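With one protein chain held back, the other chains of the complex are shown just where they sit.
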Amino acid sequence: MRDIHKVYPDGTVALRGVDFHLEPGEIVGLLGENGAGKTTLMKILSGLLPPTRGEIRIDGRPVRFRNPADALRAGIGMVHQIFTLVPPYTALENILLGQEGSMLWLSKDRARDQVQRLLQELGLSIPLDVPVELLPIGVQQRVEIAKVLYRGTQVLILDEPTSALTPLEVAELFRFLRDLKAGGRSIVFITHKLREVLEISDRIVVLRNGRVTGEISTPEATPEQLAEWMVGRAVVPRVSRSPRPPGEAVLVVRDLEVIGDLGLPAVKGVSFEVRAGEIFGIAGVEGNGQSELAQALGGLRPIRRGEILLDGKPLTPLTPIEAYRRGIAHIPEDRLRFGIALNFDVAENSILSRQWEPAFLRGWGRLDWGQILSFAGRLLQQFQVIAPGPRALARSLSGGNQQKLVVGRELTKEPKLILAVHPTRGLDVASTAYIRELLVQMRDAGKAVLLISADLDEVLELSDRIAVMYEGKFLGVGPVEAFTRETIGMMMGGIVPQGRVG
Amino acid sequence: MRGARPLLESLVAIGVGLIAGGLLMLPFGYHPLRAYQALFQGAFGTLHDVLETLAFATPLMLTALTFGVGVRAGLFNIGAEGQMYIGAIGAVWAASFLSLPPGLHLLVATLVAILCGALWSLVPALLKIWRGVHEVISTIMFNWIAFHLAMYLAIRYLAEPGRAERTRPALPTARYPILAEGSTLTAVIFVAVLFCLAVYFILWGTRLGYELRLVGENPEAARYAGVRIGWALLWSFLIGGMAAGLAGASQIIGRPPAWSLYATLGNVATLGFDGIGVALVGRNHPLGGILAAILFGALQHGGRFMEYHAGVVSELVRAVNGLIVITLAVPELWTMLRRRLSR
Partner (left out) sequence: MRGLLQRLGWIGFIALALGLLAYGFEQVGLKPVSLLEAGLLAMTPLALAAVGECVNEKAGVVNIGLEGILLITAVAGVWVAEQFGSGIAGLVGGMVIGALIGLVLGLLAVYGRSDQIIAGMGLNLFALGFTPYLLMSLWAFPGIHIFPRELMIPRWITPIGQISPVTLVAVLLAILAHILLHHTVLGFRIRAVGERPEAVDVAGVRVDRLRLFTSVLGGALCGLGGAFMPLAWFGGVVKEISAGRGFIALACVVFAGLEPLLALAAAFLFGLTEGIAYAVAVTPGVKERIPFYFVNMLPYITTLLVVTLVIGRRRFPRTIGRPYARE
C-alpha cells in the first residue's frame, strides 16, 4: 500500500499518506491510539472502504478493490473488532454466508463436511449448530476467524482481537496465530496494547494521527520508544497515589443478586464494602455482571435479593434521583448511551440527571436558564472541557471532552460515593490521565470511589483494593498489593490460583 | 449556522416538491408555470387573499404541533386527524347545544374541543406506555374509528333539522369574531398562535419539556436522568391531542360561513395529515410550524385559484405536500447538494 489517503464524507481526515507493506509469513503489529487510523487503513486493504488517494499492489500488480468480495478473491480477509456475525445464525450458517455453493436451494449438509475438515486442519473447535449469539465471545471470535479462512484467505487482518478476551484466551489465540504463520499466511495485528504487540509480532508499524510515526523490527523495539511514537510523548504519565488510611465504610453491599436482560441472574450474590478515602476497583472481562451491578447501584435496575447500605442505612428501592439524593454520583459505562444527549447543547447536558434540582428551577417547573448557563460555564472551565461554549451541541465535542463534561457534572454533585464505570474507555491519553487524576483527587478528599473497568492497568494503577468479577461473582477480594497481573488474569478467566481464596 | 441549515433544507425540499408536482401536471396537459403563477397570485395577490391564507394556516399550525411534539418525544404520532374530528364534534356540541353567556360560551366550546382531542389521544398513549403498541398503527386505527364515530354523531345527534348534510351551526355566542369583512379569518388564529407559543415555552423553558425532549433524543439517558418515561410520553400525546382538538374547534367556531361540521367531515378531513408535512417543513418546532403553516395555507388557498384558472385539481397541492415530506426524509440529498456546491 503506498501513499494511502482517506478523507471521510463528513470531512474527517483519517489517513494522510501512509505506506504499508506485508511480506508472506510474517506477523505485523499495527500500533496506535484510538483514532490514529489503524482500522481505516485495514478497512481499505480489505476492500470495505475506498481510499481517497493512493494505490495497493499485490505481488507488484496494482489492484483496486470495490468491495470486500474483491479483496477476498485476492486472498485478503479481515476479522473486525465488532464481529460481523449474524447473531441468530449458527456457526455453520455464518461460515457459509456468501459461499453457499448453489445459487438456488440452501443445502448445509454438503458444506458441513468441508467446514469440519477445515476446522480440524486449523485445530479450532467450534460447535457448528448453536446460534452464535449463545456462544461465548472467545468462541464467536473463532467462528469469525474460521469464516475468513474458509474463503482461502492468505492475509488475515485482526482488529483489536484481544479486547474482549481473558488472558488465557489471548494466549490461546497467539498460539493459533503462530501456527497460521508457520503455515505461510501473513497476519496484520491491530492493537493499542504495547505488551501484546511486543509478544506476537515480527515487525511493528506505529500510526499516529493518520501518519506512520515509526517502524521497527520487534526484537529491536522497546516499550518506551513505541509509546513515544504512539502518543508523541516520551512516557504515558502515571497517576501518583500516596498511601492513605481508609475511613468508615460508605457503601456496604450484602449478597446482592441482580437479574440481567435475558432474565437470568447476572449478579449472583455479591458482598463488598467501599470505604471513605479509598478506590475499590472491580476488574473482569466485560459481560460478567459488572454492568448490571453498576446499574443496580445507580438505581437503573431493580435488585432481586440482598441489600445495599449507604452510610449504614438501607438504600432500596432505588431510583436514579433517589440514588443522587443519597449521595451517589454515577459516571455511566457508555456516555453515548446513558451519559449525554448528542443533540442537546452543553448547558442542557450539564444538568442531565440534575434537571430536578431546585437550583436550576424557578417556580412552576420552569428552567432557570441564567443559573444553568453559568453552571455550564463553570463546568467547562473547572474540568478543562474544550468546547466553543455552553450553547454548542454535545455532538460537536470530542469524545474526551464529552466525557470530561460528564465526569465534571457527576463530581460536582458533592457525592459520598462515586460510581465510575469504564471512565476512560475509548479516550485519548491526555483525557485518560486527567480523569484518572480526578478520581484519585476525589479519593484523597475522602470520597468513596467504586471503579469498574475492563482495563486491567487502570484497575491496578488506581485501586486501593481490588475484586475480580467472573460470571456474576467475586473470585478474589483484597488489597492491590496482593495481586499481580498474572493472578488477576487467571481469575478473569475463572481460575483461582493455588493457595489463594478470595 | 445551527439555524441556517434546517431552513435551507426545508427550502430545498419545498423547491423539489413543487418541481416534482409540476412534472405531475405535464402528462395531463396542464401548464405548470401558469398553474403555479395562479397559485401564488391566488395566495398572496390581495390583502383578502393573505387573510384567507392565514385562515387556512390556522388549523395546520395546530395539527403540525401534534406531530411535532410527538417527534420531540420520539413518537410518530399521526393521530391528529382523528383527534381533530372528535375535537370538532365536541365544539359542535358545546357551541350549538349549550346555551351560555357570550364570552363564556366561546371559552367553554374551545375547552370542550381541546378536552375531546386530548381524550381521543389518551388510548393510543396508554397502549403505547403499557403494551408498547406502535403509535403508527394505533393512531391510524383511531383515526378511522373517529371518522365513523364522528359521522355517526354528526348525522344522528347533531344534525341541523331538515338539513342532513351538516350539523347545527354554532350559536353566535360561541363564534370567534371575524377579523375583516368578507374574510373567513377569525380571532381563533390568535388562540392558535398563543397555543404554539405556549408549547414552545413548555418544551424549552420547563423541566417537563426538557424531560420530554430528552426522552426523544436518548431514552436511555432519560432513564439514567431519572425521567419517568411513561409520563413524558403521556404528556406528549396529550399536548398533541389538545392541539388537534383546538384545530377541530377552529373549523367549527372559528371559520365562517358554515360554523358547523359537514356530515361528510369534508371541512375538516385531511387537515390532520397535512399537519405532518407542515411539522416536518417547520422542523418539528412550534414556531417553525407557524411559518410552515402559512406556506401550506398559501398552497391550499392558492390551490383553489389554480383549479379555477389553470384547471389543475387543487388536490395536487396535497400530493406536493407528500413529495416535500419524502424529500425531507432523505438527508443525503442535502449532503450531495452541499458537495456539488462546494466544488
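We call the chains A and B, going by the order they appear; numbering starts again at 1 in every chain.
Note that in this section contacts are C-beta pairs under 8 Å (C-beta built on N, C-alpha and C of every residue); 3 or more make two chains touch, one makes a residue touch a chain.
As the structure is a computational prediction, the values presented were derived from the model and not from experiment.
By the touch rule given at the top, the unshown chain touches A, B in the complete complex. Counting over the whole complex, chain A has residues 8-9, 43, 46, 48-49, 67-70, 72-73, 78, 80, 82, 84-89, 93-94, 97-100, 102-106, 147 touching the chain that is not drawn.
Panel shows chain B; residues 24, 28, 76, 78, 127, 131-134, 136-138, 140-145, 148-149, 151-152, 156, 270, 273-274, 276-277, 280, 313, 315-333 of it touch the chain omitted from the view.
Assume only the chains that are shown with their structure count from here on.
Within the complex formed with chain A, the residues of chain B that make contact are 2, 205-208, 210-211, 213-214, 217-218, 220-221, 223-226, 335.
Looking at the complex, you find that chain A touches chain B at residues 9, 298-300, 319-321, 324, 330, 332, 337-344, 348, 351-356, 361, 364-367, 369, 393.
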